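Before we start, here is the structure in question, set down as structure tokens.
A single protein chain has been removed from this complex, and every other one stays in its place.
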Amino acid sequence: MANYQQLSLNHLSFTYQHDRNPVLDDLTVSVPLNRIIGIIGNHHAGKTTLCRVLAGIVPQIISGKLTGDCQIGDQSPVRDWPAYNQQTGFVLQDPHSQLSGLADTVADEIAFDLLNHGVKETDIQQRVTTVAAQLQLTAQLQQSPDSLSGGQLQRLAIATAIVTHPNVLILDDPTSEMDPQGRRDFFNWLKTVTHTTIVIVSNEIDELCETADELWILEKGHLVSHGTPLQVMNHLNPEWQVTTPMVYQLARLMNWPLAIKPTLFPVTLNQLRRCVNVNHSNQ
Amino acid sequence: MKAKNINNQDSRFSTWKIHLTVATTTLIPAAVGINYIAKALAEGLKLPLWLGSLGTFLASMLAGPTAGAISGFINNVIYGLTLSPVSTVYAITSIGIGIAVGILFHRGWFQNAKRVFVSAIIIALVSTIISTPLNVIFWGGQTGVAWGDAIFATMIGNHINIWLASFTDEFVLDLLDKFAVAYLAFLIYRQLPQRMINYFKDNQ
């Protein structure tokens, strides 16, 4: 029986029409809904394609051969696409492509989805204001989207995705053009989002370990590891060439393992603080 | 996937039976952009060509004659409105070019260099046949390209019929231009990634 309270992939494989080799190969995993799932992996690992499957872009818009199953809550992006699409927010890798291309102002750009779905003007005003405040775009609301910096543009892309109040939010490398402060703000904001299943592809391993409930490592289309950031980072295979968070590297170097499980090294600042405290009090 | 068709709220527009998919809707502005770039490059290099239909060619090849025709049409209308009002009327020529390329491509006349040669001649003919009356109506038969107009002036000076002179003026220029564009389009199309070709084919 399918469990309607989780995101589950069941022997999921996908091959693009123009390609012979599968980009995703036999992925099986499940996570409870409303968690933050971080996806990491090297170039051509299949991260973007996995995002596309979760958003229903493949095989709906880009064709190819999909086998196995993908289920998010009680819906499948493959079978229930139009309905599923309405409840899903997606942020593309390239923020320029995210824009409607027709909006004169940032406010109009954010309102685009709401207009398309026939939301009332008063609601639109209110939702746009709220979302802009969340993503620190209030000062830019009357500016043209073309005048924004790369980081602001990425925040705008995120704003357009969350203004519809999606149940599922898929973010494909949403911070690549942000400055360090903007990145920190973004991840801090991400932690405050509730009642939403978030899938995020990112290279920011430090922030990802701080924020994500679950990490998946993709390697040449295979899901080679999944679990909490703590578990995943402590059981890496050097062949995957995955970078580890600074905290973890430091803890390894100083030999500060977790107090509860001495075989594991911390991956978040909080975990580190605790084991440093323990190590200090031991001396 | 076919786009969820146009909502017929108003009878005035439901007669526009053009079913645009979303992919075609975003391909056309790109094609217009390519037309514009190619034209600017040709001007920058002082080539005796326009090259301004390269995008229209590619749109026809990727998404069929309708997409090409619409690209050509909109290209001239917008270009005309913003930069050179009289070129608006040549929108009709661009429609002809778009349709011709689409059909020739579909029939396999862009498969190899030899066939492209034939295609280029046919497209140049289509373009000239539509453009000549426009040249006569708006410019007294001239094309606005100096050396083409020199031919025109010589012929008129020798009391040759204005239509024939104008046709020659236009055809000489068109032949050269369409050869260049057809071969550029042919070479570029072969370099496009298969996923791109599939995408526009699937979403026609």
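Order of writing sets the labels: A and B. Residues in every chain begin at 1.
Going forward, contacts are C-beta pairs under 8 Å (C-beta built on N, C-alpha and C of every residue); 3 or more make two chains touch, one makes a residue touch a chain.
What we mean here is this: contacts and distances are computed from a predicted model.
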Name per UniProt, for the chain absent here [options: "Energy-coupling factor transporter transmembrane component T", "Acyl carrier protein", "Flagellar biogenesis protein FliO" or "Cation transport ATPase"]: "Energy-coupling factor transporter transmembrane component T"
Which of B:60, B:94 or B:203 contacts the chain that the document leaves out: B:203
Sole residue of A:116, A:147 or A:188 that reaches the chain not shown, by the stated touch rule: A:116
Footprint left on subunit B by the chain that the document does not show: 3-4, 6-7, 9-10, 12-13, 16, 18, 20, 22-23, 25-30, 32-34, 36-38, 40-41, 44-49, 54, 58, 62, 70, 74-75, 78-86, 88, 137-140, 142, 144, 149, 152-153, 156-157, 159, 162, 180, 183-184, 187-188, 191-193, 196, 199-200, 203
Where the unshown chain meets subunit A, residue by residue: 55, 57, 61-62, 85-86, 88, 90, 92, 94, 96-102, 104-105, 107-108, 111-113, 115-119, 121, 124-125, 128-129, 132, 141-142, 146, 160
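Here is the rule we go by: only the chains that are shown with their structure count from here on.
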Euclidean distance of C-alpha centroids - subunit A vs subunit B, Å: 43
Residues on subunit A engaged by subunit B in the complex (per definition of touch): 16-19, 60-63, 101
Complex contact set, residues of subunit B against subunit A: 1, 29, 193-195, 197-199, 202-203
